[in-house]
Structures are given as C-alpha cells and as structure tokens.
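Let me begin by presenting the structure, written as structure tokens, before commenting on it.
Every protein chain of the complex appears in place save one, which is left out.
Up next, chain A:
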Amino acid sequence: VTLSEGARAGTGRELGMLDSLLSLGGLVLLRDSVEWEGRSLLKALVKKSALCGEQVHILGCEVSEEEFREGFDSDINNRLVYHDFFRDPLNWSKTEEALPGGPLGALRAICKRTDPGPVTIALDSLSWLLLHLPCTTLCQALHAVSHQDSCPGDSSPVGKVSVLGLLHEELHGPGPVGALSSLAQTEVTLGGTKGQASAHILCRRPRQRPTDQTQWFSILPDFSLDLQEGPSVESQPCSDPHIPPVDPTTHLTFNLHLSKKEREARDSLILPFQFSSEKQQALLRPRPGQATSHIFYEPDAYDDLDQEDPDDDLDI
C-alpha cells in the first residue's frame, strides 16, 4: 500500500487498520486538537484491548480516575490497572500507595513485570508528561518500554507491549512533536469535517515504506468504535465552465505536429552516432593514406606554420 494509494477509505481491507492499531505494538501516538478530541478514541482502544484479554495499564495524569472510568462497564473497569497521578502528582501526601519515581518509574515497573502476555499501556496524556519531564528522558523511557519485546534471548518471554499516548498537538512546538513521531510506530492524527471524525493513520514499519490511510469513524456512547464510510465527497467546483481550456499548441508560428509521411521520414533517419553494419563496414574499410588519426586544422592569422619542432631550438 503506497502512501498515495492508502488515502482512500472504505475498502474492506483498509477498514481493519484502525482496529489493528494495537496489534502492531510499539508506540501509538494519538494526536488530537481542540476541535477533535482524542480521549474518547483512547478509551475506545483501551476498551478493545481489555476485551481482547490483554493487560491494560493506565497512567492517568490529566483527568481524574472517576472521569476516566466513566462510561466503561464494570468488567472492563475491573480489568484496568489504573495508576493515578492526577490526584497527587508531586506526591505531597506521601502515602504508601504512591509509586516511586513518578510516571516514568511506573512505566519502568510495568516493564519489569514477569508475567508474559501482551500489555497495553495508555498514557493520558503524553502532553502532561512532556510538560513535566524533559523531552529526552521521556523519549528514552518510551523507547525502552516499547522496544522491550524485541530483545531476543530473554529468559522470560515477554509479550508485546503497546503504548498508547495521547498528545495534544497544539500545546507543543514542532520539536517535541517531531521527536515523538519519529519514535512512534503508528501515528494517528484526528481530524474531520462537519461532525464526522476521521483518523489519519500513518504506520511506520521499520525498514519499510510508511503507509498511511484515512479512516472515518465515530465513537458510540459505550466507547466502542464504529468505522464508517467517509462523507460523500461533493463535486469539487472545477475550472469555470465558461472558459474552455486553452490549447497551447494552436496558433503557433512553427509546426509541432508531424504528418505521417514526415514521421516515417524522421524515423528512418539514421542519426550520426548510430551504426548500422553498412556504415561500420564503410568506416572499417581502410582509406588510402590514413595510418593514424588525423587532425584537420585551419591555421589562423596568429599561427606560424613552420614544421619544425620548437623543441629542437632548445639547448638543454
């Protein structure tokens, strides 16, 4: 699927791309904006992975736990492992439940788990983390987390780790956003027109060309994902029908078209550097008096044509 081909939505094969976001693993970046918010898509993806039986960890930093769990039914809520950094981000209450090391410590602790199986980590949100942590540290931690499954020779088979990060594009400059998107395996940019949300999914597989696709969707109240066809594309207003397209080849003072006879004559013309066998034979036939290569030289006014070698005048 080339980049240009993938822009179409609606075929059966492509509908699955939004569904299969998590199956690729690695860092999935959800870029949202004020008009098209991404938390509902994040919750929909969390719900889907919970229903698949994966372990789901949520690092909640931006909204409270109650708000995040709202809308999920109880069995999903039981499966979610929620790390709350919203209520007490700087650990002022110094309770035992507080996780050491902050959000990054929690990430590393999740990685050090011993039980196998695929894990999905949802970061709500990466913007909060970017504002509170240095960008390089965050990038290094994310890279360590999302590439953990690619080390061979591990004693315990660690399952695939998917990290879903919600990033509010407008809060950051091009630097951090560019750095994170170069790390991400999949990048989903939310947009849409006229009430219909769309996700532009850019998938970067290592050593392969990136593929992209635009998927129209909507989120149902119970946070399940509903994939849709795009809105009907209106006919673009073409160039003004009153003005016919101008043919630039008319009204020229020279002839751009060849008649058939002329075309034949042109095709049969032998170009100077193309050699047919006759021409080669003609060349190879030894011409009289030609032993070595010749130089045809027309002397001009400033040249003197004495045949002596000027070197003979030298007295070395």
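As a convention for this text, contacts are C-beta pairs under 8 Å (C-beta built on N, C-alpha and C of every residue); 3 or more make two chains touch, one makes a residue touch a chain; residues count from 1.
Convention: contacts and distances are computed from a predicted model.
The UniProt record for the undisplayed chain lists the protein name "Elongator complex protein 4", from the options "Elongator complex protein 4", "snRNA-activating protein complex subunit 1", "G-patch domain containing 1" or "E3 ubiquitin ligase complex SCF subunit". Per the touch definition above, the residue from A:Asp75, A:Asp247, A:Glu278 or A:Asp311 contacting the chain not shown is A:Asp311. Touching the missing chain, out of A:Asp75, A:Glu278 or A:Asp300, is residue A:Asp300. Annotation for chain A: contacts to the undisplayed chain at residues 3-4, 134-137, 139-140, 143-144, 150-151, 173-176, 178-179, 182-183, 204, 207-210, 212, 267, 271-275, 283, 293-300, 302-307, 309-311, 313-314, 316.
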